[in-house]
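The complex appears here without one of its protein chains, the remainder shown in place.
Labels run A, B and C following the written order; every chain starts at residue 1.
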Amino acid sequence: MHSLIQLSIVVLLLPLLSFVILIFFNRRLPRSGDFVGVGILGTAFAISAYIFWTVIVQTYDPAFKVAWDFTWIDLGKVPGIGPLQIKMGIVIDNLTAIMLAMVTLISLLVHLYSTGYMAGDKNYGRYFAFLGIFTFSMLGIVLSDNLFSIYIFWELVGLSSYLLIGFFFEKDSAADAQKKAFLANRVGDIGMWLGILILYSQFHTFSFTEIYLNLAAGKFAMSNAWLTAAGLLLFMGCVGKSAQFPLHIWLPDAMEGPTPVSALIHAATMVAAGVYFVARIFVLLTPDALHVIAFIGAFTAFMAATIAITQNDIKRVLAYSTVSQLGYMVLGLGVGAYSAALFHLVTHAFFKACLFLGSGAIIHAMHHEQDMRWMGGLRKHMPWTFATFTLATLALAGLPLTSGFMSKDAILAGAIGFAKVEGGGVYYLIPVLGFFSAMLTAFYMGRQIWLVFFGESRTHLKPADDLHGAHHAHAAHDAHNDLHHSAHEVHEVSWNMRAPLVILAALSVFFVYSPNPLDGAQGWFMKMIQTPATVVGSYQTATEPQKSAVGSQQSATEGQHSALSTQHSALEPQKSAVSSQQSATEGQHSALNTQHSALTNERQAELAHGSHAAHFPAIYISSIMVILGISLAGVVFVFKIIDPDKTAEAIRPLYLFSLNKWYWDEIYDATFIKGSMLLSKMLAWFDTNIIDGFVNGVALIVKNLAFANNSFDKYVVDGLVNFTAFSVNTTGAVLRKLQTGKVQTYVVMLLAVVFGYFVFYFTRLIY
Amino acid sequence: MEHLIPIGLNHYLTISVFLLGFGLFAVMTRKNAIVVLMGVELILNAANINFLAFSKYNGGMGGVMFSLFVIVIAAAEAAIALAIVINIFKIFKSVDVSSIDTMKE
Amino acid sequence: MFELPSGAEIQSIIASITLSVEFFIPEIYLSVLFMLLIVIDLVAKGKKNNLLSISTLLGLAGSIYFIFRQQFMPAEEIFFGMYVLDEFAIFFKYFFVLSGMLAVIITMADDQFESEVKSMGEYYALIVAMVIGMIMMASSADMMMIFLSMELVSFSAFILTGYFKRNPRSSEAALKYLVYGAVSSGLMVYGFSLIYGLTGETNLINISSALSLHGYDPVVMILATLLILAGFGYKIGAVPFHFWAPDVYEGAPTPITAYLSVASKAAGFALLMRFFYLAVPHGGPVYEDILGLNWVSLLIIISVASMIYGNVVALWQKNVKRLLAYSSIAHAGYLLLGVIVMDAFGTQATLLYLLSYFLMNFGAFYVVIQIANKTGSENLEDYRGLGKKMPLAGAALTVFLISLVGLPPTFGFIGKLMIFSALLSKGSIYLWIALIGIMTSVISLYYYMLIPLNMYLRESPSSEEKNMNPGLLPNIIMAALMFLTIYFGLFFQPLADFAKYGSALFGLKLH
Partner (left out) sequence: MLSLIVFLPIIAGLIILAVPSSQKQIIRIVSLLAALAQGVVAVLIWRAYDPSLPGITAGPGGSPLGSFQFVEKLPWIGLKLGGLASLNIEYFLGVDGISVTMIILTALVSAIGVLSSWTIQKQVKGYFILYNLLASAMMGCFVALDFFLFYVFWELMLLPMYFLIGIWGGPNREYAAIKFFLYTLFGSVFMLLVMIGLYFSVIDPVTGNHTFSLVAMANQANYIQDAILGPQNAMWRYIAFAVLFVGFAIKVPMFPFHTWLPDAHVEAPTPISVILAGVLLKLGTYGMMRINFPLFPEVFHASMYIIGIFGAINIIYGAFCALAQQDLKKMVAYSSISHMGYVLLGLAAGNSEGMVGALYQMFNHGTITAMLFLLVGVIYDRAHTRQIDKFGGLASYMPVYTAVVTIAWFASLGLPGLSGFISEAFVFVGAFSSITTRYIAMVSVLGIVFGAAYLLWSLQRVFLGKRKADAAYDLEIGADGHEHIHFHDWKGKIDLDARELTMLVPLVVITIFLGIYPMPILGMITSSVNKLVEVLTPLAIR
């Protein structure tokens, strides 16, 4: 077993260990054992940092990959299939290494931060335990090499998110939110599960590598529509986890959880898992599927941005911006800007975590006041928070020199290229929406910064009852805080909450990722994460060269048992190109070409080319948009040239539409929730009355005799009359009347019967 | 005398059928237990006539024997029946068969 | 007109009679016992001690020895073919003697006799008389013998039914039984006379040969058969000849009810089988075509009617004795299922079912008596909460009822199993009848379970704590019967072999 594998297993199991320790012993340990969590996560991060170092820095190889698996379930010699095993395994490539480092780092920071934020909560220990199980499941997703285990950990992160959202379960809102989150995810998951089933039913394996091998070899027996369906169904999982439209509704409610949790799960890692998963299955997505994905992403990005404009809860704004940014990533994948999307995933993880932790600091300082309308002027009170928050905001808004700028720009470039390749028309909608929401992002982030940090404190403006409500809201989870607070009691948070902010903010600056602030493509990230060659190309227009190429590719791969590692050989020229002092652009360009000449997939080639060509236009447009957005925010909030309230009045319908989140909750509640509840009521009634009445025939005898024995006659009422029972009953009632008790009638009947028989046979005799 | 019709098997059978009918009629319609029992006797005697007639015309003593036994049985039956009827009269103060129906259904 | 027989003939006749006598010893022995009992009664005048009952028991037990000896005799037709001795007869001899003994035992356990009658007097003698009569029913091969033995049984039954002279129900039952029985036996005799007219024979075997030789007038044949069937049907208490049964069973002393419902029903079946297997031509296509009258179809109608009627009407009964009466009608139907198969297997199944019915029905009635002794009632309501007060009786009754339903692991299940196996062994022709049987047995579960339901699931309204323990001997008997019911439900081999033995001779005579 490769040493990295062993290390990764250790990394995987460490958080589980922390969970086990804390769940059982948190009451016995000092400080409820938070140091256990922090310590273990620290170790985990150290190891994954080492893995990151070895993989990314030392072996600087885009096609790096080590895999290991073991037989989990052995079904023996199955008739019609032969020996059938279900394997579990671990794969480590560049993406995995990066994700490992990122997840453990953010998790570590959040652990550290929580020691301050959650201090004094009565379930303090359990909280860290839950963080542990979450980190474990998240790492599981990152490391899995097959669909089945990904699905398992997928559900497990769902569970831990459920537990953490509902951490303050006394609050009904929290309990509702956690249920909502789990169910919404479940809806996504059944789609994902069906997708997995489609692939399994074809290849009788869950392993990525084998599935891709078989696909590439053209072994997919069902129609291509099924393949597209498989891709989209798998994508449904991402829709659920990454809160894409139409399943985005759970994420904002998930803010009921503790803020560090929101930072870790609902901003940085778990929600990104959806994008990560789509990246894993990227190669089997057919172009049709990709189109759908692109549109969903674009629409989500836009919709969430519009909603974020009008939200007043500081965390909800961030939540919707998260949805919006996830939309960007999905969009990126949809348009084929694979590495850009993943790049954005990472950058976004850091600056969004920073933002959430910052907001947490603010909320903490404001004694659990979350409404931005009653904040303001915090700049002087909380300089550190202000600085980090602003930096992260700039990154999110996508201003140059930030990481967000590079990644978002790369995505938008890809979008433009995509629209070009697809021949324009409606496909231009995607970049347009992208740019527009970029502007909106800048706007609402500007608004937030202003409302929170600038101006004067507006705490006193808060209506009493509202204050009251807030008091309740937070009294629910820590009763020790005094409630008579006001702005000038606000002070900077302690070091263990400040340090994470600083680190994360530092990670939102461009040079972490790329020497060139304008072009992420020159950074190590986008070099290490290359668009993998699709394996479904041959399913579109099955032309001969592709077939043969795919075939050759497969034959070439059998040695390393990896469909994708052909890139390695294919990319040799690229590396040389990079190392030789040509302009990086050309290098990139030629590299992509070589790659595609090896894979003969024109489409990917065109997309890459297009995105590259669209690189600079994208930069200009997006920068303009961002400037626009920020200046608009300034115009509205800083210089008060436009009064926000008046405008809101002016466009009231739109305002309400945005404020009420496009009424999605109401719509779902009216249709799905109400519908299924009604249906269930109906079915239950049907069950007790109709089915029971019809099927449970004998029951009526029971009832009638029960009635005769005058007990539990209430059962006589319910239930439909059952006919067999009824007939049995009545015949009994009628027949017994024959028994008159008069002996002579008996004789009469006897003779009647004899005579009857006689006549019967007599007639039969005559005729 | 020869102008008289010779009595044949059918005459006997006719009589027995009539007896049977009377017997059944009595059993079914009469209220008085005694009369009912007389009806039963009639039935048995109808059978007797059959036996005798058949045995006369088929030869063989079986029928005669049978009728003898039937007569004996009828006597025994009468005895038992009367005993029971008397007992009934003691209890119900009547021998109306149709009125004795405490047990039914 | 008949010339007297010569001396030689008389000699031979006497010789044959003396020869026959040695095949007739059990019957003679029982007749002696009968008279002896009367004498004992006269000696021990009116005293209420167990002398009579004990001596009856011993006497009946003694007869088993003679019956056993008969097993080693060759099958014989004695008294000029009026009477036969074959395995079938022997089987029923055992059966009736045992049932007689059980009847005596039950009687001894019944306290009602204390209150109702002064002296047991001729009671036991009559039971013995019934045993004799039934044995003769089972073994007579001549219409005259059939008639005589049936009347012997009937008369004793009449008297026994009305044995509680001061009890109106008992007397009413006696009267109904009398009238109904007299009429139906009268009709039967009339039917006999017709058959005699057709064939000039009274011996069953000669009848069948004569019928098949010369043929016959169908109309008369139909009439005759129907009339005879009326007589038999009244004995087995099958629909539509059952009307007497519920009232008589309810009114009669419980031991007699048990006795009638088991023994005289069995006797009726013995007669039915012998008569229809021997005398009446059946199964042969010839007669069906000429007649359009197939005995089997007739019996099928009767049995189906009995199963449905008995079970359905029983649903409404509140009196346990009456409920069991209706159930016995239903069981007549199940027994007929075995008869209509008309082969050795069917006969064997019928006999086995009779055995199981013997065990479980006597058992049920015995428990009913024990309960009546304590509660003085046979109504379903009064059974409430008895399960706690009389645990053993409750358990035993439950077992017997389960056996009557025909659930494993009880003897009743084996009976049903054999009957249905016999039906299905003929392929799918009788399947629908089997289905009806199954359905009705499901119905029967319901009313049978009413009794345990009252005994266990409901609390008794009266909470006074009187001693409900039936006493040691009854407990032992109940336990023994219960044990046997379960034991034979699991290991029925010996009894099944016995039944096979009983049906052996028929193996040859059946088509």
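Methods note: contacts are C-beta pairs under 8 Å (C-beta built on N, C-alpha and C of every residue); 3 or more make two chains touch, one makes a residue touch a chain.
Source: prediction; values computed, not measured.
Engineer: Could you run through the displayed chains and say which ones the absent chain touches?
Structural biologist: A, C
Engineer: Can you say which of A:Val426, A:Ala684, A:Val734 or A:Val759 touches the chain missing from this structure?
Structural biologist: A:Ala684
Engineer: Going by the contact rule already stated, which one of C:Phe23, C:Tyr180, C:Tyr334 or C:Phe492 would touch the omitted chain in the full complex?
Structural biologist: Answer from the full complex: C:Phe492 touches the omitted chain.
Engineer: With the full complex in mind, choose from C:Asp110, C:Asp142, C:Glu201 or C:Asp343 the residue touching the hidden chain.
Structural biologist: Hidden-chain contact among the options goes to C:Asp343.
Engineer: If the hidden chain were put back, which residues of chain A would touch it?
Structural biologist: 72-81, 84, 148, 151-156, 159, 166, 169-172, 175-176, 179, 182-183, 186-187, 189-190, 193-194, 197-198, 200-201, 204, 676-677, 679-681, 683-684, 687-688, 691-692, 694-696, 698-699, 702, 706, 711-712, 715
Engineer: Suppose we count only contacts with the excluded chain; which residues of chain C make the list?
Structural biologist: That gives, for chain C, the contact residues 343-348, 388, 391, 398, 402, 407-409, 413, 416-418, 420-421, 424-425, 427-428, 431, 434-435, 438, 441-442, 445-446, 449, 452-453, 456-458, 490-493, 496-497, 500, 503, 506-507.
The criterion applied here is as follows: only the chains that are shown with their structure count from here on.
Engineer: Once you draw an edge for every pair of touching chains, what topology comes out, line, ring, star, complete or other?
Structural biologist: complete
Engineer: Can you check how far apart chain A and chain B are, centre to centre, with Cα atoms defining each centre and the answer in Å?
Structural biologist: 99
Engineer: Just curious, how far off is chain C from chain A if you go by their C-alpha centres, in Å?
Structural biologist: Here chain A and chain C have centroids separated by 80 Å.
Engineer: Two or more other chains in contact with one residue: find those residues in chain A.
Structural biologist: 736, 739, 741, 743-744, 747
Engineer: Name the residues of chain C that each touch 2 or more other chains.
Structural biologist: Counting only residues that touch two or more other chains, chain C contributes 175-176, 179, 183, 187, 246-247, 316.
Engineer: Going by the contact rule set out above, which residues of chain C touch chain A in the complex?
Structural biologist: Residue positions touching the partner: 175-176, 179-180, 183-184, 187, 218-219, 222-223, 226-227, 230, 234, 240-241, 243-244, 246-247, 291-293, 298, 308-309, 312-313, 315-316, 318, 380-381, 442-443, 446-447, 450, 454, 458.
Engineer: What does chain A use to touch chain C in their complex?
Structural biologist: 698, 701-702, 705, 708-709, 711, 728-729, 731-733, 735-736, 738-739, 741, 743-744, 746-747, 749-750, 753-754, 757-758, 761-762, 764-765
Engineer: Which of the residues in chain C end up touching chain B in this complex?
Structural biologist: Checking each residue of chain C against chain B gives 2, 143-144, 147-148, 151, 155, 158-159, 162, 165-166, 168-169, 171-176, 178-179, 182-183, 186-187, 189-190, 192-194, 196-197, 200-202, 246-247, 250-251, 316.
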